[in-house]
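Just one protein chain is left out here, and the rest sit where they should.
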């Protein structure tokens, strides 16, 4: 491990204070991450020291607020190796980012019979906007199947790509941990004249991100899963595309001119940022990026790989066939998300008993109902790892699972 | 005055600490309000003590987060006297709230030739979404003219209402302070079978709000102007309407079921809240409502009336014809927003010199370009008052204006 | 661990392991409704057959946690043979039970609204209110039953 997790834990107030007299084992970072004190403080200091509306004020306070916001845009742009910070558009969450693409680019460029190709791993955020376009514009939604082990089955890719205008895939699955070969898919998309959107909600927080290497055209992610505040998401898009897309939400900031008769749109990124932006949230996300960079995304990735290996091994050793771990077991193609089925105990009941042992995991469909259907289950128990987790957390999970088994075999 | 402003100022860290050695005279609350410590702390404690994703977790932390969020929804519902808290939909700002109505209700219910009637006072947030519908669905946008003094000219209302399906007006103007007769307009709208939307961004922060008394069907407002965080807006709508409207953004939380073939929407309010909500921001807005209620909205209104009267008088006394105060001068039909023209000095230049005296005002078109055109100006200097302002702030403004005059007549 | 024992009473686990009245009925004469818990993915189908204002048969089916399935199972035993009016009363009482606020449980000695005392086995579900997220599990079958009633009204 390339950093000391006990030091890292101290950065996160919720993990280092005592809760109900037993310390919290937080294994639900795929739902939302905990926040380091530095991020919390960045948000507070914004309100305490520089709060003002941005872009429109000539006074120094407003200028400070604008600078704080635009500096954060630069940082976030650098963080994903975007070449131009105006390719960073702030939204409220990844869901809005994807909807923006569907409702601006999609509505303007897709019609009857055009195909959007999704992977079978997708989160509802990367499904429902396309279903909505199917309803409104008659597009077809098509699915890349999965292999037995939860990888994308690309054997029929050529056929799947017929008529495709957009390939929209998650950079990492929030259920199985699977990390699909985005570069391959992006290249294949481009080869048939299609674009490629990556839902990187579970990718950007966990590994170094380079949009040029990924080769995609749009990248969506969300602040609260990467040590940042709630209420802030990002859409990165190639400027040539963003410039040609019609605006999405209409209002202040996104216009050059408005008359009683019509309006002209502003340039990017503002064209897509109608109304007062989530300023403190943008500043907070900038601080989150600073924090993650101070740890080093390479280190985060390495740590999670090591810990995932340990978790897979520990759970296999201790529970054998009693515990199913869905998805691939090869840590080179998966992240630290573990979807579990334990004996025949319903996930909701498992998580209830785990909670009683101070272990926070999620039970449910994880907003991926089509995937659940393929897995043949209604829900799973999901434990997800992040930089502040260590082997003791995994051990606590295993202990609590054992106790769960005992409890229900009373 | 029904409360002591010097006590109130102490609640706001940015106003009570020293900035560049002269204390800050903040007169830009129409752009965004300052935040009381209690709101800042509510956001921090959320992250430090109960941060978890909402609605989906069975563990206690997630339950606490869900409860914190839903309690805030109840508070905000009570604050505007809504009868059912599911009529409160959380958005990222007022702009999104209005876009939601335009792009869900509007797109489903309006077509070629249907008219949306706006007042000539509107903010771009309540103009551009309708221009967008004009482009996409061929609706007509029509304008209620203004009287000389900046009130709505309703003499021709009957004719204006022909073919109207929606009357969309601001509850209070962010430029002139004008408070239009919303009840009259809502009743007139209903009489011709139209609905009424109120952009209450400048209304809810400044006076007691009762949606039943207002008689409207939709009410949009924004957290950051009412002592709350950035990144949070509200749309209130009548449940009968909300239930029939198609969803807007698609994704997690807003669905009952998703398959590879399609989706079914959740019930309100969640149908309209796709993705992870701005949780800390909702909690912060709940704290802002608590704060405002502890002061009393009646008191806020009374205080602002008194202070606006003082400001109008002081400016008239000290500057006479050298200073034009746009809009109505009768404080019973206006709020504490003062749009000024001083000598022939450009507003941008005025605000620059005011800033040098520690006085923060805004210079520009205030996102109301059609109104600017009617006023025959490109921009104005806008000073706006809130509960933490007092007569000394108004005096400081007048002193700084005087200095500005001197500076430019060198 | 008292909270947990309180949630997972013996009788609940028994109904979970050995669900009563599991299955389907022919539609018509029966009516059917389907319920989802969008949060956790639980699903339940309820079939009822009504003759002369009396529930003569009821079956449920679905996938879900011990709370949602046992609650549905106990529901079927509680309402079979009852008139629609009686069932409305039981539904009301059960929802009362589910809305007794955590606070009142923590404070008093688990004093229960008298209107909920006629619930028999269902009383065992009372521990659920200490776990607000699980209330939706416990009421899933019941809400689906109410949907069946709406179906009936429409016919």
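Labels for the chains are A, B and C, by order of writing; each one numbers its residues from 1.
The rule is simple: a contact is a pair of C-beta atoms (placed from the backbone, for glycine too) under 8 Å apart; a residue touches a chain by one contact, two chains touch by 3 or more.
What you see is a predicted model; the values in this text were computed from it and never measured.
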Of the chains you can see, which ones touch the chain that is left out?
-> A, B
Of the listed residues B:152, B:172 or B:353, which contacts the missing chain in the full complex?
-> B:353
Taking the full complex into account, what residues of subunit B touch the chain not shown?
-> 346-349, 352-353, 356, 363-365, 369, 372, 378-379, 407-408, 410
For subunit A, enumerate the residues touching the unshown chain of the complex.
-> 55-58, 62-63, 66-67, 255-257, 266, 270
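Here is the rule we use: only the chains that are shown with their structure count from here on.
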Work out the mean Cα position per chain and let me know which chain is farthest from subunit C.
-> B
Here the gap between subunit B and subunit C, centre to centre from mean Cα coordinates and rounded to Å, is 45
When the C-alpha atoms of subunit A and subunit C are each averaged to a single point, how far apart are the two points in Å?
-> 37
Check: subunit C positions touching at least 2 other chains come out as 39-40, 131, 134
Touching two or more other chains, which residues of subunit B qualify?
-> 56-58, 62, 255, 257
